[in-house]
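Removed from the display is one protein chain of the complex; every other protein chain stays in position.
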Amino acid sequence: MTTATPTASTLPYHETYTHQEHWRNQEDEFEGAKLGVWLFLTTEILLFSGMFCGYAILRIFYLEHFTAASAHYLNWKIGAANTAVLLISSFTVAMSVRAAQLNKQGQLIINLLISAVCGVIFLVVKLGWEYYPKYIHHELPGKNFAYADHTGAYIANASDPVFLAIYWVATAIHGFHVLVGVLLLLWVAWRAGKRHFGPKHYTAVENVGLYWHLVDLVWIFLFPLLYLV
Amino acid sequence: MNAHAHAHAHAAEMPHEDPGHHHIASFRSLFAVLVFLLIMTALTVFTAKYVHIGEIGNLVLALIIAVIKASFVCAIFMHLLHDKLLNSVVLLLCLSLVVCFIGFTAIDMTSRGALDPTREHFIGPPPVAEAEINAAIEKAAAEHGEHATEHAGEGFSEEFAPPDQPDKAAPEQTEHH
Amino acid sequence: MTTIDASSGGVGAHAGEHHGASYLHRKGGFMVTVWDWATTIDHKKIGVMYMFATTFMFFLGGMFALMVRLELFTPTMTNDAGQIVGQLFANDVYNRMFTLHGVIMVFLFIIPAIPAAFGNFLLPIMLGAKDVAFPRLNLMSWYIYLFGATLAVVALIGGGVDTGWTFYTPYSITGTAMHQQVFLVTLAAFILGFSSIFTGLNFVVTVHKLRAPGMGWFDMPLFVWAIYATSLIQVLATPVLGITVLLLAIEQAFHIGIFDPALGGDPVLYQHFFWFYSHPAVYIMILPGMGIMSELVTVHARKRIFGYKAIAFSSLGIAAVSFIVWGHHLFTAQTAMANAIFSALTFFVAIPSAIKVFNWVATLYKSSIAFTTPMLYALGFMFTFTIGGVTGLFLATIATDINLHDTYFVVAHFHYVMMGGAGIALFGGMHHWWPKMFGKMYNERAGILGFFFVFVGFNTTFFIQFLMGSQGMPRRYATYIPEFEIYHQISTVGSWLLLIGFLIHLANFTHSLLKGPKAPRNPWGGLTLEWTTDSPPIEHNFHHEPVIHHGPYDYDDVVPPFCDEKDFPLPAPLKPGAAKH
Partner (left out) sequence: MNALNHIASTLAANPMASNADLNLLERLMLSARSSDYAATHDMVYMVIFWLSVAFFVVVMGPYAYFIVKYRRKPGVPAQRSVSHNTPLELAWSIFPLMLLCVLFFLGFEVFIDGQVAPADAETINVHAKKWNWSLGYDNGALPKSEDYVNLVGTSVPVFAIPAGKPIRLVLESEDVIHSFYVPNFRKKIDVFPNRYTTMWFQAGNAGERHYVFCAEYCGDQHSQMAAMLDTLSPEDYDKWKTDHVLNPKDMFPADYGAFLYKQQGCNACHTVDRAKSAGTGPPWWGIWGRTENIEGGGQITVDENYVRESIYTPAAKIVQGFPNQMNSFQGLIDPEGISAIFAYMQTLSDEGQAKYEKDKAAWEAAKKAAEEAKAAQN
């Protein structure tokens, strides 16, 4: 059904988008933005590498104590549930990028919202079922550690506060990144609502997706190291 | 680089055509990866809980599974397979630095007692702190009897001086003030 | 084929009428200009703002250095009446001064100075681009730098920090260091790290994606190669400083036990974290200096660089090796195995730097050297950097490092490489690109006079410290045994000469800004792209998109733009059969 050729004003934003004037063409701008995001992702990976190195070295010092502490303080079921939630959100983010490329605006927004909701679930589960009970029982890192297991089944050893220090700091920094990811996803969903993204212009969806996948990647490593092993 | 003019001067502006053919991932491949990742998570939980091949063995096994999962996420979800090679090079460069960082630090930390056993001896909290922890536990257990909800955090004494003599086993009693 | 047309104005073309206004052109009254500069995304304005900020920080840090040297003029002794004499400042004040000298010079001056000031200004022009890849991100990193700098100055006014710029735990997290502004300074370092990351990220993408058509990787000037290598290190090393400083701040606030030995952590772990960033950071400081060196030597000796590919790849070589050698800062804290590995790897770092120096000296062969101020700085750089590099051998060999670690030998070594390397290259670069950045010439004689004061003052101050250090004078000492008094006095006198030299430069540049003569578009006869546009350049750098017709250093075959044949004669053309080199 041929309609009068759409005038510029009626075309959606993603059709009329032209690259910034200091770039030579659209392709360069898209590739440049993606390279910039990948470089930013490496800085995030190196940030978390500090946490993993701290974990590795302190684990070398207190090998068995860490396993006992992890088994006692952390509930692996919650960890596994959170991992599943994040994996699903990763899948929906990848789907939203696909939807943008195929100009399926509806699917794009739905997938973005699902991912954001999954992120929120992850945070709620972490705060509600993990952080708050630990805070109540004083299972805090370092000096303010005053854990006393009433059933007496578990004798805390001196390196528990160190394990909890690694646990609290690593998951807190990761949680912060999940929060920022959720806000970014909501921002992209809001822009998708205004038809900003289409086959010719979906840079923001792609890059926020990459960031979200990184957050998921870090959790893929954090979960077994802290909860299981 | 030398003086002759660059024969192949690029056309000033590439004709404005379709912004390059971007790979579009199929639904089937994305969903297959999701299912694979969930299975791997279940696998890692299973191996951690039921397969016991020593502290280090479990650690290495969990890491291998995590690396497999991570490489799938990177390759397909993050389109690294169908992207410019530069992005993958950037990622590999970063991972090699992470390995360098952890590896070299671990070399120093693990070879502490290599030449001189005394350097292995750890003055740190273990020998002294246990006394504090047990004291805290008895106190908490006693208070628990009167259903005290809040007990001041005195798990650790403020500062515990390391024992004076390296071979003195009994932890030094520090008065609580 | 020696066409000179760099397609923008050409030789002797209608130079007067240039339709674009210079980037310094004031668009209105005072408030409008301030707003224009505050919200600019023009890489040139941001570069100039960085230059003024880092120069201010240099003088602030330098003032602390002078006070440190003043205190060390006389040793503190108890005279026979039992009174303490010869103490200008209390120990505590002295400790804060040398710490703040370190923090300001490292985080606020030498890391941002060359990459942010000259990198921002010159990189896009040298690549033939209109601006960096992400201009808004560029402005954001400027404001992040400003915010971090104000935080550091606030901490300084609030009493400063006495832990040394390395913040070694457990001293930095226990005792009195706690409530001094250690938390504030670590926060400032955390924020400044982001400014460094974003600048590096911006430059890497610019070099990859925004090169002028026809400019391959080996047609780029060597300054761009050096900035590219520096940006790689900035992007890949600074995050680890971020996590280290974040953990230090958390450790201070909540007493978690990662670095605190009393709670189960390990201070050597902190040293590994800190030096994994800080050793690549010292290469962030020196690499841009080497980049400037390659530009200065070729332009003022009017000679093609010797071994272009060798210098380009040695920049990347230094960037790569810099990540695996940090252990040589821990030779007295590490185990023997780690010492062996790090000592062996440290020797690989010396090779690329040596290659660069050999290539610069080889460039001088059969050249035509003009002793302008930038060239004097370039020649001075080669002298001081060779001494700096050579004394590094003492510190890389474990046996000698055990004796020299944390003594004045180390202080002299890193000042020779940082101050004698990056610092002198920065002043050379300032004089070299001053006409291009501000369109005003500086007074040549004043520049040369300033150079002599700086060069003589620098060598007197720091060469004597090598001798003092190898005789066992430890570092960071507020007082010392009387035997070292003569050394400290010579060093302090040297620091006064340095001060005079810097004041001469300051006066020279301010005078040139206010009343300097108009600078020609190509005062030194350079061939890289920044000399093909106006000085100061127009808003979008080039009237028409530049197309590359010759390499950056083809002095044998191309008369530089806006210069006539008389001043810049070309050597006889090659005989037809001669070997093409």
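Letters A, B and C mark the chains as written, and numbering starts fresh at 1 in each.
Operating definition for what follows: a contact is a pair of C-beta atoms (placed from the backbone, for glycine too) under 8 Å apart; a residue touches a chain by one contact, two chains touch by 3 or more.
Computed from a predicted structure; not experimentally measured.
> Shown chains touched by the missing chain?
Computed over the complete complex, the missing chain touches B, C.
> With the full complex in mind, choose from C:M140, C:V153, C:V357 or C:A446 the residue touching the hidden chain.
C:V357
> If the hidden chain were put back, which of C:D162, C:E295 or C:D534 would touch it?
C:D162
> I'm checking contacts with the chain that's been left out. Which of C:A113, C:A188, C:I305 or C:L498 qualifies?
The missing chain is touched by C:I305.
> For chain C, enumerate the residues touching the unshown chain of the complex.
Listed in rising order, the touching residues are 75-78, 81-84, 87, 90-92, 95, 162-164, 168, 170-171, 174-177, 261-262, 266-268, 301-310, 332-333, 336, 339-340, 343-344, 347-348, 350-351, 354-355, 357-359, 361-362, 364-371, 379, 382-383, 386-387, 390-391, 393-394, 396-403, 405-407, 466-467, 470-481, 483-484, 486-487, 555-556, 566, 568-572, 574, 581.
> Could you pull out which residues of chain B are in touch with the chain that's been left out?
112, 115-116, 118-124, 159, 161-162, 164-166, 172, 174-175, 177
We adopt the following convention: only the chains that are shown with their structure count from here on.
> Report the topology of the inter-chain touch graph, choosing from line, ring, star, complete and other.
Contact map by chain: complete.
> Quick check: more C-beta contact pairs at A-C or at A-B?
Counting C-beta pairs in contact for A-C and A-B gives the edge to A-B.
> Counting only residues that touch at least two other chains, what does the list for chain B look like?
86, 93-94, 97, 101, 105, 109, 124-125, 129, 156
> Which positions in chain A are in touch with at least two other chains?
Residue numbers touching two or more other chains: 24, 31, 35, 39, 42, 46, 49, 53, 57, 61, 140, 143-144, 158-159, 161.
> Going by the contact rule set out above, which residues of chain A touch chain B in the complex?
Contacts found on chain A: 24-27, 30-31, 34-35, 38-39, 41-42, 45-46, 49, 52-53, 56-57, 60-61, 63-64, 67, 76, 80, 83-84, 87-88, 90-91, 93-95, 97-98, 101-102, 138, 140, 143-150, 152, 155-159, 161, 200, 209-210, 213, 216-217, 220-221, 223-225, 228-229.
> What part of chain A is in contact with chain C in the complex they form?
Interface residues on the chain A side: 21-24, 28, 31-32, 35-36, 39-40, 42-44, 46-51, 53-54, 57-58, 61-62, 140-144, 158-159, 161-162, 165-166, 168-169, 173.
> Could you pull out which chain B residues touch chain C in their complex?
Chain B residues touching chain C: 1-6, 8-12, 86, 93-94, 97, 100-101, 104-105, 107-109, 111-112, 114-115, 119, 124-125, 129, 156, 159-160.
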